[in-house]
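Apart from one protein chain that is not included, each protein chain of the complex appears where it belongs.
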């Protein structure tokens, strides 16, 4: 069991969930999710957000039914030692994959927008110790990083009012011009931006009065949904749909129009600021993965952290190129969708049956 | 027989000790021959107060004819005089400022009278934390004076003073002060335990203790606040914090503390809350400005010229056209110049120091711009940054702020704005990990406590300050209840 000293207040779940969700997706999800629903894709974001509220609810049911255990012990209890272990292992591999995707995509943005000639392996040498510095410590540190990761980039919202001057409201009209299926299809593409909630399955035991924390988890998810919808709406009235086809990072594009008396171009500041949003993202995923592997194999937390960081380091170096990065982004989104919307409800049901059976047997 | 033998041994020891003492050039002994007896008196001239000796001891011994040392005790109007048997202890006592009086007797005993010479500074006005309004007293080097300065402000029986001695050689007096019933017992215990665990031969100043008991020794951030103002100590004691007094140091340590406390001047409490809050915000802005402006200058001029507005472009470029160095070298040279000026100013006597400051600031600055070694824009920026770092009320934090600019500069040179961001992230995580006496250092920002924000970035009026800061876990949270007033 986690000691009370290492636990964090229930309110912090809000920051954990938001920080886990707000990552690299914020920068370019607009031109991905409009594939089916076009200018109505912002509704898809709302739908996806609501969907995730349901998933969070199911997750809390699973976690509370098992008296605050985390995913590894739930798996062990539900499927037995071997099958459960394999599933936990797959789950932690998925978490590593996500952290690699987030980190690599951010580095790609740096390469494209800031330093085309940067040596990725060297830049990573700067980031890896920082991540280790965060995840090797207590859980409190990760929560702190998440806290600042939500709070500090918050002011970026205000920059989004600036492009409105150059926007046409007609770009998103008429509302609901697409069929419900199209909106749902687009929602499935938006999952990538939300799937950070899966870390909840790991950090749940670290929450003080964890039962009370459910509402903060929902609020966190609603907050992210609100942010995504807002960004999406601004982008969709700033760009028209045919223009968006050619645009990779629409949010950065929004910043390109901002001009202040002391700052001619905002996107460079924006990219640097978003580092504070990427960092908790990567750190939380990696911490969750480390923690699950620690629970699974019983090897010391720090050793696993070092090992995983080596994996992340190598993975980030060998991957590259727009096409591949967008491929792993899509793939991770799909895996995340299957895991969260397919597997979690199944786990919930099997776990429920398993508990019933066990109770009857005893 | 036995008695005689022991007496002889004692006599021998005494003579040995005397012989040893005579080797010291400031040992003085007298012998007074009276009718019935002879009295011997000795002391170290540099350790005692000669005035007291001449006033209270010598007349008695010269005029009276004593037979026994016990009579002498009664006649000398000085407390804590003691009779000892062991001549081997004499040496140690003499060093501490005792005078010994000896009579050849049946049973030889030595009367020790303490008249140590203690020269202390007068209580003066605070120099480091000077404030125009408010009390003008500052701590001095004497621990008893310092404790008195606090005690007269908090004259309550709950004021708890725990004294101990630290340092195998110096045996410095250290006092841990807290208010019982308000201060968290665990905090007090932690402080006492840590001070007891200190293994040092010397404790010359409170900063020795600070470095010895701090939570993270490798951090450039001070984790205990030090102050020279007795009024500030009184105020934080009533907040539930713990103060550490060290003999010989005019600075008193406070713990547990938080980052924001280092940026609050005590003057803030003497001004109206709106003004105080505004000044505090200006001070915080100055700190951020001071840390970030030179790195940002380097980052923008080295990597991101796109960020410069077109109206500023000409000024920035033409100021640099004559400069042969890249921005980073230029910045480091100027920053080092400022550091040199500061160091030189600090080492020299205050009058010359001022001159050096002016000469350095004006002559070197103007000359280097005219020679084309630095750009005048950067000169302004660096000077403003230095100015900003001096607004920090706590001197030690000011040092930290000046220091952390240098890694930021290097990162800015290599990775531009992103480098600045990464370096700030490092500092942020470091601050998150820091604790002060085991309490989080970044409180009330993280862990987030709304109630403690009342006295963090801004200072709300006193009627909103009815709760003690939660960061120190006070035993009594409410500052005062109705019953307190009724009493």
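As written, the chains take the letters A and B, and residue 1 is the first residue of each chain.
Convention: a contact is a pair of C-beta atoms (placed from the backbone, for glycine too) under 8 Å apart; a residue touches a chain by one contact, two chains touch by 3 or more.
To be clear about the criterion, contacts and distances are computed from a predicted model.
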Listed names "Carbamoyl phosphate synthase small chain", "C-type cytochrome", "TlpA family protein disulfide reductase" or "Spore germination protein", with the criterion being the UniProt name of the chain not displayed
"Spore germination protein"
Of the chains you can see, which ones touch the chain that is left out?
A, B
Given A:121, A:154 or A:297, the one touching the chain that is not displayed:
A:121
Missing-chain contact, candidates A:222, A:257 or A:352, resolves to A:257
Going by the contact rule already stated, which one of B:59, B:181 or B:326 would touch the omitted chain in the full complex?
B:326
Consider the whole complex, including the chain that is not shown, and state which of A:112, A:151, A:184 or A:311 touches that chain.
A:112
By the contact criterion defined above, which parts of chain B meet the unshown chain? Give residue numbers in ascending order.
301-306, 308, 310, 313-318, 320-323, 326-327, 410-411, 414-415
Could I get the residues of chain A that touch the absent chain, sorted low to high?
112-113, 115, 117-119, 121-126, 128-129, 133, 166, 168, 170-171, 173-174, 177, 239-240, 242-243, 245-246, 252-253, 256-257, 259, 264-265, 267
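Note that in this section only the chains that are shown with their structure count from here on.
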Calculate how many whole Å lie between the centre of chain A and the centre of chain B, each centre taken as the average of the chain's C-alpha atoms.
47
Chain A residues within the chain B interface of the complex
8-9, 11, 110, 114-115, 118, 123, 126-127, 130, 133-134, 137, 140-141, 143-145, 147-148, 259-265, 268-269, 271-273, 275-276, 279
For chain B, which residues count as touching chain A in their complex?
303-304, 306-310, 312, 415-418, 420-422, 425-426, 428-430, 432-433, 440, 442, 446-448
